[in-house]
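With one protein chain held back, the other chains of the complex are shown just where they sit.
As written, the chain order gives the labels A, B and C, with residue 1 at the start of each chain.
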Amino acid sequence: MTELITLINEFRDERDWRQFHNPKDLAISISLEASELLENFQWKESEDAIQKNKNDIEKELADILIYSLMLSSDLNLDVKNIIKKKLNENGHKYPVNKSKGSNVKYTNFD
Amino acid sequence: MTELITLINEFRDERDWRQFHNPKDLAISISLEASELLENFQWKESEDAIQKNKNDIEKELADILIYSLMLSSDLNLDVKNIIKKKLNENGHKYPVNKSKGSNVKYTNFD
Amino acid sequence: MTELITLINEFRDERDWRQFHNPKDLAISISLEASELLENFQWKESEDAIQKNKNDIEKELADILIYSLMLSSDLNLDVKNIIKKKLNENGHKYPVNKSKGSNVKYTNFD
Partner (left out) sequence: MTELITLINEFRDERDWRQFHNPKDLAISISLEASELLENFQWKESEDAIQKNKNDIEKELADILIYSLMLSSDLNLDVKNIIKKKLNENGHKYPVNKSKGSNVKYTNFD
């Protein structure tokens, strides 16, 4: 992970791009890349989308990850740490005994 | 990275959730989490948003990363590899001499 | 409004496109068009975005409206009616005396 973040930061520093990368526009960018990923599934079932658009899906996923790592880096967030914290929090929201095999949102648990 | 993907997959397997995780709905989920991140910046400048919503920003970034790693795992994509490939491709689209200090889209280069 | 919905439905019926227009994919389409609108504002302040991208902003707004009217029509929703109902509901969430000149979310009212 550290290696990837270093690569990403080198890429933008070579281009002197940090001046444009304010957090609000980075959040917009993640959302736009997520839509470009989703566009590959528009009017299609998953299997058909993957068969036709695998290459583009891979690229858009990479873009989402790149911008997300950039924003994490700019906010001094440790990616491993925030993911582990969130999984832990989700584990409390969705205990195995209430959520196993169910797609019910925790706000709708009995 | 491998460690994170293992943790994420254990989380959903304990809950028997892979049955719901078709790629189309995972792509939708990434987009929805990206919007929840962006919501923290609605009607605000970056600094104000971070000061007020730092905790939630951290959580939504984690959610985006978790779903993106899930989808990468399900499509058998190596995350390090797709990020490096995309940075390389971006480097060809945005050579340093044309893009240094500029936010012009490559389709609008002279 | 009725005239517009008629035009939109004629457009898709001439192309025999209703078969593709399931509500889930229409909801995806609205989201994708909203991102295309937003892309015009990426890395820019509003004024700059409007000056450079006014034409595209107009087109993306039209696309969002077209898909929203389509989905409303397919769900037998009366557009005037649902807008008036929602304004009324918002008026209860945001009474003038609590919300005048303030961008505080109603969930954070004292």
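Basically, a contact is a pair of C-beta atoms (placed from the backbone, for glycine too) under 8 Å apart; a residue touches a chain by one contact, two chains touch by 3 or more.
Predicted model only: the values in this text are computed from it and were never measured.
Note that the absent chain touches A, B, C when the full complex is taken as a whole.
In the full complex, chain B contacts the hidden chain through residues 20, 25, 28-29, 31-32, 35-36, 38-39, 41-43. Residue-level contact of chain C with the missing chain is found at 1, 3-4, 7-8, 11, 14-17, 19-20, 22-24, 27-28, 30-31, 33-35, 37-38, 40-41, 44-46, 49-50, 54, 57-59, 61-66, 68, 71-72, 75, 77, 79-80, 82-87, 89-91, 94, 96, 99-101, 103. Counting over the whole complex, chain A has residues 28, 31, 43, 103 touching the chain that is not drawn.
In this text, only the chains that are shown with their structure count from here on.
Centre-to-centre, using mean CA coordinates, chain B is 25 Å away from chain C.
The centroid of the Cα atoms in chain A and the matching centroid in chain B are 2 Å apart.
Residues of chain B found to touch two or more other chains are 28, 31, 103.
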